[in-house]
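Report on the following structure.
With one protein chain held back, the other chains of the complex are shown just where they sit.
Order as written gives the chain letters A, B and C; numbering starts at 1 within each chain.
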Amino acid sequence: MNYLTRRLVTFPLVMLGVSVLVFISIRLVPGDAITAMLGTEAGLLTPEQRAALEAYFGIDQSWPVQYGRWLLGALKGDLGISVTFGKPVLDVILERFPLTLELALLSMAIALLIGLPAGVFAATRNEKPSDLGVRIFAMIGQSTPNFVVGLLLIYILSVGFGVLPVMGAFTPLFQDPLENLGQLILPALTLGFAFAASVTRIARSAMLDVLSEDYVRTARSKGAPAMSVLWRHALPNALIPVVTLSGVEFGYLLGGAVIVEQIFALPGLGRMVLDAILQRDYALVQGSVLFIALNFMIVNLLVDLAYAMLDPRIRLGDR
Amino acid sequence: MTPLLSVSDLHVGFGRDPRASEIVRRVSFDLAAGETLAIVGESGSGKSVTALSINRLVDYGGGQITRGSIAYTRADGRTLDLAQASERELTKIRGGEIGMIFQEPMTSLNPVLTIGEQIEESFRLHRGLTGRQASAAAKDALDRVRIPDAARRLKYCPHQLSGGMLQRVMIAAAISCNPRLLIADEPTTALDVTVQAQIMALLAELKRETDMAMIFITHDIGLVAGIADTVMVMQSGEVVEQGRLDTVLDTPQHPYTRHLLSAVPHFEAGRAARTDFRRPDTPAAPALKVEGLTVRFPVTSGLFRRQTGAVHAVDGVDFDLMPGETLGIVGESGSGKSTTARAILGLVPPTRGRFSANTNLREGQGSSAVQMVFQNPYASLNPRLRVDSILAEPVIAAGRRVTAETTQRMTQLLERVGLPKDALQRYPHEFSGGQRQRLCIARALMLNPSVVVLDEAVSALDVSVQAKVLQLLVELQQEFGLAYLFVSHDMAVVERIAHRIAVVYAGRIVEIGDATSILSKPKHSYTKRLIAAVPSIDRRHQTFDLDTRQVPSLVRPLGYEPDPAAWQRYGPDHKALAEA
Amino acid sequence: MRILRAIFTHPSGRIGGTIVGLYLVVAILGALGFTPHDPLMQFRIDRLQAPDAVHWMGTDLFGRDVASRLMVGISQSFVVAFASVALAASAGVVLGLAAAWSGKGWDGLIMRIMDVLLAFPAILLALLIIAVVGPGTWTSVMAIAIVYTPIFTRVVRGPALSLKTRDFVDAARTFGSSRYYILTRHLMLNLVAPLTVQVTLALAWALLTEAGLSFLGLGTQPPASSLGLMLSDSRNLMEMAPWLLVFPGLAIMIGILGFNLLGDALRDILDPKTRRVAA
Partner (left out) sequence: MGKSFSGKLICGVALSVALGAAGFAVPAAAATLRMAWSQDATGLDPHKQTAFSSLRLLELIYEPLVRLDDALKIVPALAQSWEFSQDSKTLTFKLDPDATFQNGDKVTSADVKASFERLMAEETGAAARANFLSIASIDTPDETTVVFNLSQPDVPLLTAMTNINAAVVPASEIAAGTIGTKAIGSGPFKLDKWEPNAKEVLSANKDWAGGETSIDGIDISVLPDETAILAALRAKQVDFALINDPLVATLVPNEAGLRLDRTPVLNYHVLQLNPSRTPMTELGVRQAISCAVDRQDVLDTALLGEGKVTGPLTMPAYAIDPSQLFCYERDLDKAKQLMADAGYADGFSATVIAATGEPPTAAAEAQVLQSQLAEIGIKLDIKLMELNVYVDTWLKGDFDMAVALNGGRADPYSMYNRYWTKAGNLQKVANYIDDTLDDLMQQGRVESDPEKRREIFAAFEKHLAEVSPWIWLYTSYSYTAQQNNVEGFVPTPTGSLFGLSKVSVAK
């Protein structure tokens, strides 16, 4: 716990760093909310008009003043108003987050459901043809850009079968679970494909390591049958790298899968941030990047907790 | 009566073509119920592979029995050839009829399962017990191996127990189903001497209690003297000699057996101590003088890591070391002996105390006057550097240029420590453990030091190699007039090299003085216990007493200072800490 | 050269090594201009030709030879991947070693900064960097490098911390070896193995990231070609001219497969722990 509390103490520091970084970098990008709204017509504005719009978008003051104001608000839980949505940033983020969270969970479930058994299976067939088969499949999964997978899925389904999940919308899970799943299954498969591949590879190599450990030999010397050796003795020990990987990937997915959301037209966090950047919606970019960073760190914390659950050495020792 | 186990013409190979790479050849032996067979050999002799072939765990290590049979008589009298048995039959036999314990208790227990779960497993698998019955059985098993407070310990995880305790847990799990054969693969090698004695005593007692046969694998022929009925000596995968214990020990036939018995250091209670050095009567400048050396590590807790106490790793150690003299520092793990050595080399900052080598160098800095040889020759040489770079490092560190003269010294030293001339152009992994330790010694001598600190310098080596390296050290000492600070847990080794001995316990020297005197007439209770625990071929059929005392905690509250040492003299050069 | 022999006796190393080797040859040929046609030459009359004897992989929207562009694209993608990974690895080595060696304050500071970079969504970080500097080969390199630096820093810092406590480092300290000597000869030399493995895997990822950036129009700038750019350019022509998608798609898949296989093999060869498994 000591270790975890110490991690929690560094949270605000990292968040502060992220906020400064995003604040500065988004402002360094040429163009602002005015050119984003008006395009080349912005050239028709008189200086007075421009000043009025700058005040309207809240970009009329110096950076430090803007940052200070924003930070004070953020500390009070007010991340500002999104100029494209005309709503508080936090509301916008929370509207988009359920989809992103669900998509991440679904892809992770797919990945673990396929990757874990495949990896364990491959480890027991070390260097045999079936192992090679699993590994090559995994590598193909890892080596295909996900926009290719996504485009192919859409093409094959729409041309070959004439069916397609509803795109561009998101029905909350509790409103209509079937429709919700229908909307998310393709993107989740697209993301889960590569993710499953990584899980397979990590699980395989971790299992191989663990299977050569002394305690596995001990279990065998006690007459434990092969299945018990695999699932009860070896797997819990091999899970740590799998948890690490899943945590990292899941953390990334919570940041929104920009490309897949783009292809499947999902209104998720990733596309929202991308659009916010393109439309120079500074408050929304700042707020959502901060939110994503927070998610990432919370997931990392959860991963640490998962380690502790898996491994009593971490649970009971004070790291 | 048919023997319990009859192995004949066993061949075991590894790799893609097992027949071409046989590690074990032509091994045959019989073992009767209730008897103990000791398999003795050095690393690579095939002793462990032989043992693992019996319960066929060798299959999982990539090995394969290529020829021979292992006839095992089951409880119902039927004989089964284990070499041909199916995996299904084998799962029944493993754990149920043949138990096994391993060398490293720390890694041989599953770190994520509790002790209880791991012992219960055997009962579930072979006795069909579940739930409360299984835990009750597990508690009984722990009681059987004399683990105090068994009910609570069942919920512990492996990392919460010491090595000795874990090995008892291993034994508890292995014998839980009353196997008819127990295979013990170097079960005490990783343990301290006193703990080793406890485990040996436990095994002997269990053997008396049950009618269990045992195969005991070891590299230390002295260790089996107390427990074995028959002995089998192996070398390079083959059996070179086998027979009754007394016969083999008293009238060894094979040269290798004779070599093991004679050349290898065995503890002789001071009779084998060196006598080639006498301290000068008039006070002379010591090569190294250590006064009041104290090393403490802070113990912190809470969010802000406030210091709440300190580990008193070394507490007020004084000694001096004359040129040409060896001081052996003896103690068990956690006693502070290695920390002392490391503090002298500046690897850990001393909290207090002074030490001076006979050159005027800054304290706490590595100096060319004091050099060190580490325990593990595999870890103390950078695997990515060539030998010439390794030997050049001290020279470069001392700010000197690597000249032709340097290279000449390298070649000379390599030759002196017995390494081939072309060694300079090779990498550490091309050498054996013993050769690497010679390399380390050569490196330590590059700068002509006056003191060499040898931290368990021969402990990781095979027994016969140990003897040769010790011999080399003695020769070098005489040749260069070196002073050695020899840190070791192995009384037999210390006896061969030390002129004087300091016994360390819980961070303090409890007894110091002339080697012969201390080894033959120990005065401090800890020294006595330590010496009593040392196995020896002289102590044949002698059983050890069970002793479950633990090393006291070295963590002290903040500001704690120990009482000043009260010494009691027992001779011209022999004093011990007075005991309450 | 010992390592080469080891790679080619390892089953997946043989395949991976061959693929990567072939790609390197193709990349070098492409970079030196030994292509069947001029990759930039537009034969606009022959646009969108299916593969035939003259254009083995067909032609694109501009009538350029896809095979030639693929060769140049491979070399371009390799340049981006290698350069960004080299940058990230060097930065990671310096930062990781600095953090591991100096400990306490510096360690905390460096690792917190890396945490900031890690917590920042990677693709957005790359996007912002590119938007600020303007797209181009070297901007992509920089962006990918910055995204990977924290990963390499962690990869270096972990083993460096454990190497720091190894006996041979202690031995060096007993001689009084300089910090520079210990860092370069004892730590860095021994980090080569874990780094090599990480590098081959990162190369595969860098290829994918380059493709992703190109998909968003932020990677290599036309008329130069890269695997990612060829793929993303072809997405709206997928039905009219499938060869535009198929060949670069296969090229990127097989290339990444090669790096991954090679990485796995190197891990087996260089990591003593898995070597034991193989024995």
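As a convention for this text, contacts are C-beta pairs under 8 Å (C-beta built on N, C-alpha and C of every residue); 3 or more make two chains touch, one makes a residue touch a chain.
This one's a predicted model, so the numbers in the text were calculated from it and none came from an experiment.
Asker: Determine which of the presented chains are touched by the chain that is not presented, and list them.
Answerer: A, C
Asker: Check each of A:148, A:230, A:254 or A:314 against the chain that is not shown and name the one that touches it.
Answerer: Of all options in A:148, A:230, A:254 or A:314, contact with the hidden chain holds for A:230.
Asker: Using the touch definition from the top, which of A:16, A:132 or A:185 touches the missing chain?
Answerer: From the options A:16, A:132 or A:185, the contact with the absent chain belongs to A:185.
Asker: With the missing chain put back, one of A:71, A:140, A:248 or A:265 would touch it. Which one?
Answerer: Hidden-chain contact among the options goes to A:265.
Asker: Going by the contact rule already stated, which one of C:54, C:94, C:109 or C:238 would touch the omitted chain in the full complex?
Answerer: Checking the options C:54, C:94, C:109 or C:238, the one contacting the hidden chain is C:238.
Asker: May I ask you to list the residues on chain C that touch the chain which is not drawn?
Answerer: 40, 42, 44, 47, 61-63, 131, 134-136, 217-218, 221-223, 233, 235-240
Asker: Even though one chain is hidden, which residues of chain A still touch it in the full complex?
Answerer: 29-32, 34-46, 48-50, 52-53, 56, 84-86, 95, 110, 113-114, 117-118, 120-121, 124, 130, 151, 154-155, 157-159, 162-170, 178-183, 185-186, 189, 226-227, 230, 262-265, 267, 271-272, 275, 278-280
Note that only the chains that are shown with their structure count from here on.
Asker: Out of B-C and A-C, which chain pair has the most contact pairs?
Answerer: Taking the two pairs in turn, the one with more contacts turns out to be A-C.
Asker: Distance-wise, how many Å sit between the C-alpha centres of chain B and chain C, to the nearest whole number?
Answerer: Computed value for the inter-centroid distance: 46 Å.
Asker: Indicate the whole-number Å distance between the mean C-alpha point of chain A and the mean C-alpha point of chain C.
Answerer: Computed value for the inter-centroid distance: 22 Å.
Asker: Spell out the part of chain B that touches chain C in their complex, as residue ranges.
Answerer: Residues in contact with chain C: 14-15, 62, 342, 345-347, 365-368, 370-372, 374-376, 379-385, 389, 393-394, 396-398, 440, 443, 447.
Asker: Tell me, which parts of chain A touch chain C in their complex?
Answerer: 10, 13-14, 17-18, 21-22, 25-26, 28-30, 126-127, 132, 135-136, 139-140, 142-145, 147-148, 151, 155, 201, 205, 208-209, 211-212, 252, 255-256, 258-259, 270, 273-274, 277, 289, 292-293, 296-297
Asker: What does chain C use to touch chain A in their complex?
Answerer: Going by the criterion above, the answer is residues 11-12, 112-113, 115-116, 118-124, 127-129, 131-132, 204, 208, 211-212, 215-216, 228, 231-232, 235, 238-239, 245, 249, 252-257, 260-261, 264, 267, 273-274, 276-277.
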